[in-house]
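Notes to accompany the following structure.
Note that this is a trimmed complex: some chains were dropped, and none of the rest were shifted.
Note that the chains are named A, B and C in the order they appear, and that numbering of residues resets to 1 at the start of each chain.
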Amino acid sequence: MIQEALEKAVSEGKSVTKSGKIATYIPELSKANTEHIGACIKTVSGETYSAGDWQQPFTMQSISKTISLTLALQTAGYDKVFSKVGLEPTGDSFNSIVKLETRNPNPLNPMINAGAIATASCIPGDDPFKLFLDLARKLCLNENISLNTEVFLSEKRAGMRNRSMAYWMKSENIIEGDPEETLDLYFKMCSVNVNAGDLASWGVILANDGVNPYTGTRLIESWIARLVKTFMMTCGMYDGSGEFAIKIGIPSKSGVGGGILSSVEARMGIGVFNPSLDPKGNSVGGMRILESLSKSLGLHYFGGHTRDNLKDPI
Amino acid sequence: MIQEALEKAVSEGKSVTKSGKIATYIPELSKANTEHIGACIKTVSGETYSAGDWQQPFTMQSISKTISLTLALQTAGYDKVFSKVGLEPTGDSFNSIVKLETRNPNPLNPMINAGAIATASCIPGDDPFKLFLDLARKLCLNENISLNTEVFLSEKRAGMRNRSMAYWMKSENIIEGDPEETLDLYFKMCSVNVNAGDLASWGVILANDGVNPYTGTRLIESWIARLVKTFMMTCGMYDGSGEFAIKIGIPSKSGVGGGILSSVEARMGIGVFNPSLDPKGNSVGGMRILESLSKSLGLHYFGGHTRDNLKDPI
Amino acid sequence: MIQEALEKAVSEGKSVTKSGKIATYIPELSKANTEHIGACIKTVSGETYSAGDWQQPFTMQSISKTISLTLALQTAGYDKVFSKVGLEPTGDSFNSIVKLETRNPNPLNPMINAGAIATASCIPGDDPFKLFLDLARKLCLNENISLNTEVFLSEKRAGMRNRSMAYWMKSENIIEGDPEETLDLYFKMCSVNVNAGDLASWGVILANDGVNPYTGTRLIESWIARLVKTFMMTCGMYDGSGEFAIKIGIPSKSGVGGGILSSVEARMGIGVFNPSLDPKGNSVGGMRILESLSKSLGLHYFGGHTRDNLKDPI
């Protein structure tokens, strides 16, 4: 039944890919194929389901924010990270700088660009990207995850707005070290290649309270899993997070590479991929897949049952 | 065990009431006693637990936004309401007007004042307040719920910032009728007296998918319950919603009267009361009660188990 | 030579009236004829020149801000007025509310709507509008100046954004009395009928340091004339004030009725009229007339000589 629902969802997703657009502000990303679409589900009981282009690699982009936050909490600790960044959703777009001046020099949360850059700057050590890559491989259950150097260099060249935010935060002492080093780390983390299967692995570990469901080994502490999932719920889909929570109701984090990481509490992880984006930067085909699954499998956190679409306007 | 946890929680709440302040911007509210504190739990299986001043009446204030949204969705429908108001959290304070000019004339969500005023303006009929009162009585399972006229008149006199927002929205055609009529309705809804027991009733109905757990009667449609709970989760605690979601993780809506309505999916409704407020307008004692219950009873939506506080920084 | 320059200027103004639009947000104003165009010059040595529809009546609109500020300074005094309103240009549009929340509850200057409403609220007495009308008649040297009741009622009905600002300022205690009374006064002052000749009179009195050039009688104190002219220079043309200062360089105040009041220090007053407006609310034909006169008569305050347009890009 899950396989059937997944195939139906991917098929529905395919029907809407033309309504979005590829990310063009990072030149390398614009080479992706908007027709690529796929998804993978891994359950806490150990089953795997997949459909479409689930093995197609893409860069994590903002999805990396879930792993860099995990790493920062593990290494620098809760107090340090949240002395730099807040806990609140913003309602602004992912690359807005306004609130840093008008409201509070600290970025509102670690899921927007400014907040993720501030979070990255907390990670200690000589080679924080190696720590990130090691953690990403562990949490995605895939030793072959690696950097896409072309995308990294393209982001580094093009990322002027992120650079602007980093220097603003430097002027406010939120970033303590060299902003260019922090930006290099941030751009590298965004440029790590994964596929939908990798995201499903990370999602199911989150759903399973931080424990690898195949081995029973705890991979991250319970409170970090809880915190990451909460941020995914309140701020994971850019300034479309509220609507996504209402309509689909699955803690999720999207990236402009076209991926979405989802975690259904105590049930499953889901990875979806389609590089056709809506104006807020969320995957058009990916969101349709999740909407379909939420309804057919009853995945909304406040409605644990399948929905009668005839009577339900959302 | 629930009774024991509740009494411990109220006792912890008592210890922090001095750290907050009473609401003074509405003169009538400043008469409340910050030492009053109480809570009530009603479970989906039909049990009731209570402690402290749970029978003390207070005005709903912003908690009324959950019922007025329900009423607007029932009477005007989803499309009408969400042509006036958005679905996104804001990160701004409850009485901010800035985004109405800089971002979008529509208020970002129905849980902030501007959004609730716009939502109220959608409710049709000759006597929308009567509709509201009838619905509030039904959802709180208490036929005696009624208007606190002194508070209503005090809010009507003092509510200049709400009036400013209403006329701004009138200038943008978001409010269609007479702004003063809409404001009267809004102020009246805020000024309805309830107690913690009433909120526990409304909370358990939400937790039970809109169905009265004592009678099995459906009181509101499933999709409305789901939508209301989602807004409570993403925007229910003003600009402290994100931190509350991380630390406590229970869909909740607070009011500056000192009440908080909470709903634990498929398990229980909770009503808490303490009029000592933090700078964001949330009840200091009430939040402590909920934090205590979340930990002792395992109520966080992304951590369905009690927490080992020694290892957990949040 | 002045008459010739004036006729040429009005003729040039006629050629551009089609590029603007009539004000429509106040229904009564939309009845004006965008082809109407005229101007009048009165010199400190007592000569008068006129061309086109200079006798056509129109409502003062924002030009009234120069007289209401004068009245407030005369009656409430400098300290009182500038405890309510600032002295700075804004760069925002005339009806913006954002800075009242993000920067300072006091409006930035008395030439924007919020600031003029705050200024009006300072005028004491039982019938402040009578004081205004008396002063307007005195300063325009015309006893027949009177209220256009249709426009007043239309503004009162339509002025929701001004109403929003007034209530916001009430919530901040900037407006002390009843906001509706202040708004009535403000709308009435905006709705007083004048013609280009009346504005030329007021302009030449300002140019002559507050002294009636025909009689030698001082009508307003020197410091008030200086202050009003300075505001006209820095903030008189809405968010086009900077460009106007660069290109035309004459202290001026425009209104959405199509009038512009100008004062050339120690030389002349100018009144112009054409109800075709640019997107910032300034008269398209009127600005062209002033640009032509500035160049042909050498009226720019920082270039007291006629300009060789071939070599001069502005």
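One rule holds in what follows: a residue touches a chain if its C-beta (ideal position, glycine included) is under 8 Å from a C-beta of that chain, and two chains touch if they have at least 3 such contacts.
Note that the structure is a prediction, hence the values are computed from the model and not measured.
> How many copies of the one sequence build the whole complex, if 3 are shown?
4
The criterion applied here is as follows: only the chains that are shown with their structure count from here on.
> With chains as vertices and touches as edges, which is it: line, ring, star, complete or other?
If you draw each chain as a dot and join those that touch, you get an open line.
> If you tally C-beta pairs in contact for every chain pair, which pair wins? Let me know.
By number of C-beta pairs in contact, the leading chain pair is A-B.
> State the chain with the largest centre-to-centre distance from chain B, centres being mean CA positions.
With centres defined by C-alpha atoms, farthest from chain B sits C.
> Quick one: compare the interface residues of chain A with those of chain B and tell me same or different, with half as the dividing line.
Same, since most residue numbers here occur in both copies.
> So the centre of each chain is just the mean of its C-alpha atoms; given that, what is the distance between chain B and chain C in Å?
48
> Between chain A and chain B, what's the gap in Å when you average each chain's C-alpha atoms?
That pair's centroid distance is 30 Å.
> Which positions in chain B touch two or more other chains at once?
Within chain B, no residue touches at least two other chains.
> Provide the residue numbers of chain A that touch chain B in the complex, in ascending order.
That would be residues 77-79, 86-92, 99, 103, 108-109, 209, 221-223, 225-227, 229-231, 233-235, 239-243, 245-246, 249, 251, 265-266, 300-305, 307, 311-314 of chain A.
> Residue numbers of chain C touching chain B in their complex, please.
Counting only chain C, the residues touching chain B are 96-98, 101-102, 160-161, 163-168, 170-171, 179.
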